[in-house]
Every structure is written in structure tokens, then in C-alpha cells.
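One protein chain is absent from this view; the other protein chains keep their places.
Note that the chains take the letters A, B and C in the order they are written out, and that residue 1 is the start of every chain.
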Amino acid sequence: MLDIRLIEGIFSPAGALHAFTAAHGEAGGVASFCGQVRPGGGVEALELTHYAPLTLAGMEDIVQKAQARFVLDGALAWHRVGTMMPGEPIVLLAAAATHRRNAIDAVDFVMDHLKSAAWFWKREKRSDGWHWISPREADHEDIARWR
Amino acid sequence: MLDIRLIEGIFSPAGALHAFTAAHGEAGGVASFCGQVRPGGGVEALELTHYAPLTLAGMEDIVQKAQARFVLDGALAWHRVGTMMPGEPIVLLAAAATHRRNAIDAVDFVMDHLKSAAWFWKREKRSDGWHWISPREADHEDIARWR
Amino acid sequence: MIKVVYLGKLADIAREAQSDFASTSDGLGWAGLLDLLESHGSTELADAVRADTVKLAVNGQLLADRALLDARDGDEIALLPPVSGG
Partner (left out) sequence: MIKVVYLGKLADIAREAQSDFASTSDGLGWAGLLDLLESHGSTELADAVRADTVKLAVNGQLLADRALLDARDGDEIALLPPVSGG
């Protein structure tokens, strides 16, 4: 099962993961990663802009690459867009597989690619207004691991 | 926060993960892995025996090694003992960290070490009775990755 | 009419999320787009779009090379600066 979504409001990672795991009772295991808006550093809000004609198709492409590379029973990739507050979830990934290494590696692979190859633009609100976030060098190093 | 437990009954991985994530709102992300009893192959039940004076201390030792190696805000390791049915969770791991690579790698590291270095003995019930499970060669290869 | 969509930081520089430009009988190419952005927008906008890291999509299809741009009436051009996602 592939479950790939762009989400405009807040969502419950635990609820999503529970449903995904229940749908994959045949798998040996489920790996997941949930990224959340980090509080502190003066960040009051985070905004993710996307470009609808590319973004969801791009996420699907990344997850399909993961499916082609790792033996998976299913994968989930939910990504918030819009404005979110510190502590709120931004992205939830999950992969179910017979062998745990495939599940863990698939989550790792999809997260690296979402970071540097998915069509999201991020800005942070601080006390002095909004600031665009530039791509981090580390993100490009992370994706290079998979080549 | 370290939350390491041996659990004698069934538990809710989603509930545990929700509480762990809520306790780590300051982390950038939470990685997890949940292993469950695989249905099929004629397996009717799985039994995990442990040796109380060693098992929990051994799990704590593995998680502390992960903490020393990766920069973590917290880690959770819950492991069932006793008899469990197909589809039921066996083990839940979670790690919270500022940087996702640390969280994902910590889960991977702890799982590999639990598989080959924790004091659990596993047997499966099939139609013809109980069968002890031998260590898999792959488990030893997995742990060797971290040396 | 050709719609131009500004993503990320480019929307700040353009001071709008998108512009509608009148189409001509000729297609709109890369040089023509930069001229339009400079005349209807600002030199700053044209310069920001000219940066090598900005990619183009036409009707949701990424262009392999910006020099291939040939937009017609009804097309939507998206101007895509480097992403900072996840």
C-alpha cells in the first residue's frame, strides 16, 4: 500500500502510524520517521510553500524509487504544507517490510530525497519577520550517499 | 529521557510512540522501528524467554552505547517477553534527536544489537509443536556493521 | 495569456505569487521571459530568476534546459528556486 499525501492542517502521526501498521500485519516490521517544527532559536512559525503540479508527483516519484530499491510491503509519506507552529509535525514517513533493514533504509532514503529533491520552500517567522531557509550543504551530502 | 522496559503483556506501539514524541517536543524528529510477529509460515505463536538478571541490564547497556555514539534527546526500547500471537508487536524502538540521521541510525544500531546481543531466546509454535529459533547469520553480519 | 508563478523567495522579490502576461503570436522564450520580468517587474527579479539554480516548469513539466522555453497562450510557467524542504 502506498499512502502519499500533502496535508494542509495538523495531523496525528501516531494515528497515521497505527492505521498503517494495522494495514500491514503481514510485515515483519514498520520503520518510521516523524520530523517536527523545532521550538527554540526564536522561531515562532514555519511556512512550507509548494507547487501543486510538481510536489505530489515528486513525492510519489521518490517513494517509487524507494520501492524499486528496497523490498517493501508498503510505504507512507505525509507532508504538511502551509503554516505550522513549533512542536507540530511536518513530515511522517513509514515503511513496512519483511526485513527490518529494508524498512529502515527506505525511510532513510525517502527522507534524504524529500529534503533535497522535493518541491518545498521553507521560511521561518522570527520576531523580525519571515526568513527563507536555504538548502543545507548536509542535505546534499545525505542524498549523495544513495548514488 | 530513557524508557527501557521488558513487557509481559500486549502493548500499543502507537500509544507508546505518541507519549515518547510528546515528551520530546524539542527534538527535530523521532525515528522508530516496531517489529511484530509475522503471520504465515504455519507459525501459531512465538515465545520469548529471557533471564531477568541479565536481560534488562543488557538492553540498558545497548541503549547507552547508542547514546554515547549518536547525539540523542532520548530513546525508548520496549521488548515483549512471554507468549505472543501473529500480528502482535514484539519490540518497539524510538529515538529522538535534533538531527534525523542520529535518530534513524540509533534505531538501526539498537535493533541490530538487540537481535544478536540481547538475552532473549525465541521459539515458535507450529502444528507439530515448539521449535527453537537459531541465531541467523545475517544478525551477526548486521552487528558487525557498527564495529 | 501566459501565467508566471513565483515560488519561494522569488515571490517576495516579485511582490506577488503570480503574474499574467499577454501572449504574442510567437512563443515566449527564455530571453523574452527575462525581458518581461525586467520590464513588468524589476531588474532585481530578472537577475534572481537568471541565477543558474532557478529551474523552470511549463504546465507542471520540468524543463531540462531553460533555453528550451517556448510558452504559448494558456501556458503556466513556474519559476523554481532551490528547494529547502522536508
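Going forward, a residue touches a chain if its C-beta (ideal position, glycine included) is under 8 Å from a C-beta of that chain, and two chains touch if they have at least 3 such contacts.
Given the structure is predicted, the values throughout are model-derived calculations rather than measurements.
The shown chains contacted by the absent chain are B, with contact judged over the whole complex. Touch with the chain omitted from the figure is made, among B:19, B:43 or B:117, by B:117.
The omitted chain makes contact with subunit B at the following residues, 35, 48-49, 51, 53-54, 57, 90-91, 111, 114-123, 132-136, 139.
Basically, only the chains that are shown with their structure count from here on.
Comparing each chain's Cα centroid with the centroid of every protein Cα atom identifies chain A as the most central.
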